[in-house]
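If you scroll down you'll find the structure; I have some questions about it.
All protein chains but one are shown in place.
Here the chain labels run A, B and C in written order, and each chain numbers its own residues starting at 1.
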């Protein structure tokens, strides 16, 4: 028995650990460090219809137990991802979750339609929550109706299950979650980054060229856990949880809060081997907790 | 010339540093450690109409560079604050900002009416953003209309200027800020805590008895800075900034972002002498930055 | 008076599995007024971990300006503390709270001191002060297992010392209450520190006696300002609640509602 296996719409996960979108590129760099087949899945960098250069630099800044980023969805564009990135990843025995971004519905639809036909893309992750682009992205993620309609439009064309990535920068994330579920989303991924800012001490000016950036890392974990806890109680579709996961204990927390799998973002920068390390440690943790299969942990925070 | 003095509605501050509400009780404990007259002002613990015991314990939990709290507005009630706490504080040469909380408008109005007559209460801070009480508090803080109406009602009865304390747990804090400004608020204090959660590793259950708690400390500073930066550009009333201030450099950041004064919360627990330490260091920082008066720093992040 | 002192680590050794005895030197020691008071320790200059850790004072050496604390290295903070080496400096706030009242037992009388696990340390200074004034002390110390037990010798020097371990690897097999049953009630006062279920059992067993219990709560400020550490009280108390950090951690038996 594989104590770590998880079955989610479209995804047969050997284990519930996957790198989060934007923190792992298209896998090549980490693939030089370890065998990517060890991973439960890979969430690749956001793909847009056209090549995007992204924002000016500096694009990152450190904060207390966290970091800000404003990459601005830099990526080589749909065609190049289809021709160069995804085929390269086929050598590994690992399902790919393609992060789809755009500025208007038509972009999302077109990217989703094409990218969902790639043989190793087993699910889409609709990025309606990127705080670092001027239009599109987060605007879809803060209004339930817009989130609903975009999800429905993408569902119509996607060949694979669709997960929607939620933004934490909202008054009530449950509303957005229910809206995308109603629109047919197969799952939810959460949370994207909180919007934040850091200033230069000398000049007082923002360090990030884009002025604001997305806050990630251990600092945001309490917010992410709270939101997963809440959302998992109002939807029936599964959640892939993320936000500050940096060690095995954090994975246990996200599962307990109600996530069925967990993505690791910023921690890859701190320790590039963190994903395989966590995967190796998980069975030890299960023994400590007296749990046979990892699925027993899912949502235990709700049960009294 | 006092290089640190600041003049805000109702408040003649010797310096822009004050302990944040709930992190300093009613001053007695810290008063045993240093002379409270050193402080720019004191934001006392939330006062409600009746005595409140607050939430069950545990009420605090540590997180990465932050903490969660769910005290639940424990306080001895209006009468006792008027009779015991405020008169005791009169021995110090320091303006008091009274944090006013309640469950419905009538509570707020009654507390505001009475407490604003205390001789050393120079301003009120309307707590429409406490995430740790079931009703009232944060519900006023997430809806612009409710925030507006409550502010207007309190303005009508208050003998002193009214500052409104904003919640960061909203999609667009600028809307709330503009609403309370329109209702006559004399200033804004921000941010209150972000809602978060921490689970026990062994049981998976929330550590805080109230389940969720308010996240504060260095972890939230990037979020607070971003919000002060934004709000200070859409309102003309002054802002008292807070969220993670732990050292002198943080004060510079909040002023640069657009705050006119700064409150220190959680850091008092880490270092009970932090407020006087910062006040002492500020002139040194001004020298380093080549600035004569601290007011020159206010909002410099906006200026290109 | 409460002071913030950068104390020097003058000793650090593991006295049982993951249990460390640390000696700290500094002027704070001169401010300690009663056994059972605690200190609030900043384990790192970083903001992570953020909060101070409350640890009881286990013994005081006023001549050397040195105090001893005994703690279990368990979570992030205490583990970091256990990595401090002699000569390093630690930011300590204290002394905090109100300790055990030594005055409540007179010379010639007998006191029973009941401690459980990491609740044992503050009883050591208490016993030193009680025996110094002529009180006969009987110690009942409970541990999970032998490898987690400590300070038997130190307590034995001061008075009769009974050990109970849950798994029977040392002393009586069972709980401190099992030992208490054997000893009877020929004593004037009891003092206790340990986990809540133990405190509850002790105060129930000694319902007729004068006793003092030391409590734990998660803390923010440690000085009474934040209301993190409150406990509801029984009708015995005038106020409906107490703060463990500043009203306690020691309370007369029956005051705190458990």
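Observations
The definition used in the following text is that a residue touches a chain if its C-beta (ideal position, glycine included) is under 8 Å from a C-beta of that chain, and two chains touch if they have at least 3 such contacts.
Since the structure is predicted, the reported quantities are computational estimates derived from the model, not experimental observations.
Of the chains on view, those touched by the hidden chain across the whole complex are A, B, C.
Listed residues A:71, A:115 or A:176: the one in touch with the omitted chain is A:71. Only one of the listed residues, A:9, A:25 or A:283, touches the absent chain: A:25. Annotation: of A:246, A:260 or A:301, A:246 touches the absent chain (contact as defined above).
Residue positions on chain B in contact with the hidden chain: 64-65, 218, in rising order.
In the full complex, the hidden chain is touched by chain C at residues 44, 46-48.
Interface residues of chain A with the unshown chain, by the touch rule above, are 22-25, 28-30, 32-33, 45, 53-54, 57-67, 69, 71, 74, 217-218, 246, 266, 268-273.
Simple rule for what comes next: only the chains that are shown with their structure count from here on.
Rounded to whole angstrom, the centroid-to-centroid distance between chain A and chain C, based on C-alpha atoms, equals 47 Å.
In chain B, the positions touching at least two other chains are 63-66, 217-218. Each of residues 47-48 in chain C touches at least two other chains.
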